[in-house]
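The complex appears here minus one protein chain, its other protein chains still in place.
Let's look at chain A:
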Amino acid sequence: MTINTQVRGGLLREQMSCFRKMEKVIVAMQDPDMGIKMRNQRLLITVIPHAMTGVDVITWLTQKYRIGEEEALHLGGMLVRYGYIYPLKEPRCLVLQPDDSFSVFFYSSFHFPSSAIFLAKKNIRKQGELMEHEKERYSLLHKRINHTWDFVVMQAREQLRTSKQRRKADRIVLECQEQAYWLINRPPVRSLPQFCYQHGRNFGGGGQGGTCPPHFFQKVRDAITLKTFLVLYISVFYICLFVKYCEQYQDHDPIMLGCLPSNPWISDDSAYWTINTEIVLVPTRLRVERWSFSFMELLSDPMGRKEFMTYLEKEFSAENLYFWQACEEIRHGESSKIPQKVEDVYKNFLAPGASRWVNIDSKTMDKTLEGIKRPHRFVLDDAQMHIYFLMKKDSYPRFLKSDLYKNMLSRAMVPQESKKSVFPFMRRQRHSSPSPAQVVAHGTEEDERTGGVGQAGTNSTTGARV
């Protein structure tokens, strides 16, 4: 939902589908067999037909949608709020009471135009073939808002027109490709599960390629079976990777499994953050384990990067990491400094006889040197990527097997779960931490100190708990 639709006063697009769905719910409620049992309720001197109790509504919702009671209450409340159900006892209070007070179905007049438009559109689209209950309502609405009927029909036509334009006229022809695979029988490899790869998108536009290359169909059958198998394999393979990723990171997910020593938001103790700051003497075990998940994890953790650098220096290949870091700075740094930085990189890493010469293949090197003559932000991308993958395939696996890493892992600490306080209702003092802006301004010596408990002159205040 955008501001534009709101400003124009036409909440039509989003709310149309909401109202339609709510109306479906209401219609289902009124179903004589499966709906709610309704009775006549006496209110002062009038008798209100088709009334039901709040309890009935909630029970019905719970059963129909298989949801909990709290959610049913919430959903019922929404129906009341939008005027589909009208509470009889306290008409001004638009809340569903889960008790024996009676409510009745009621379509607030505000919604007349919208449901009218909806039906009018349907009428136009299907040229008079509305369903029975829709026809009834259509004529009812027509009677009630006769004076604005022209306006309604006009709106309906307008909406239909714009929706047609919005729909994609042509489809990506890649689907043709997929469909071509399935022209023939399923792949012969029966060991694969019986589901097949298919786009969720509509089929269409296949007729686009009216002028197919003549020789295409000759070889179709041969190719398709093989490629089909591969496509299926790839699809399932990629999906399995998600499962693997989730399993790998599950232990590291604080929301799912909690964190040690304690989650700061629950215990008001920021120890968890203290032991996990950027640079600590002894990192936690989980953190060191994460470095083995992927190369990117290792590089994105400053401690990990430092350890990796130490390892590379032992192997005399540290220039790779320095080069990579310099390239990152160029890519994400200020535009004005790019020419200077590129020049520095060239001097230090790429020039023949440079102090930290990096080993790039000749093709990439030539291309890079050409590009350096007109330096721009991405000129070193190819070289950077080459070095990155070099480190990833070569140095990184060896790092994980090295003694350095193994020692880190064994020395890493597993924090103890913090003991619950003796007086559970006593509120711990929540310490503030220096703002990152402050930390940077005070220079690098701040990095050494932990950022947990406020030290650098900020007052540690206890926040007022709301």
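Note that a residue touches a chain if its C-beta (ideal position, glycine included) is under 8 Å from a C-beta of that chain, and two chains touch if they have at least 3 such contacts; residues count from 1.
We take it that contacts and distances are computed from a predicted model.
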According to its UniProt record, what is the protein name of the omitted chain, chosen from "Translation initiation factor eIF2B subunit delta", "Gap junction protein", "Guanine nucleotide-binding protein subunit beta-5-like" or "TBPL2 protein"? "Guanine nucleotide-binding protein subunit beta-5-like"
Among the options A:Pro264, A:Gly371 or A:Pro415, which residue touches the chain absent from this view? A:Pro264
Can you say which of A:Cys240, A:Ile279 or A:Val414 touches the chain missing from this structure? A:Cys240
Kindly state which of the options A:Ile67, A:Val153 or A:Ala412 is in contact with the chain not pictured. A:Ile67
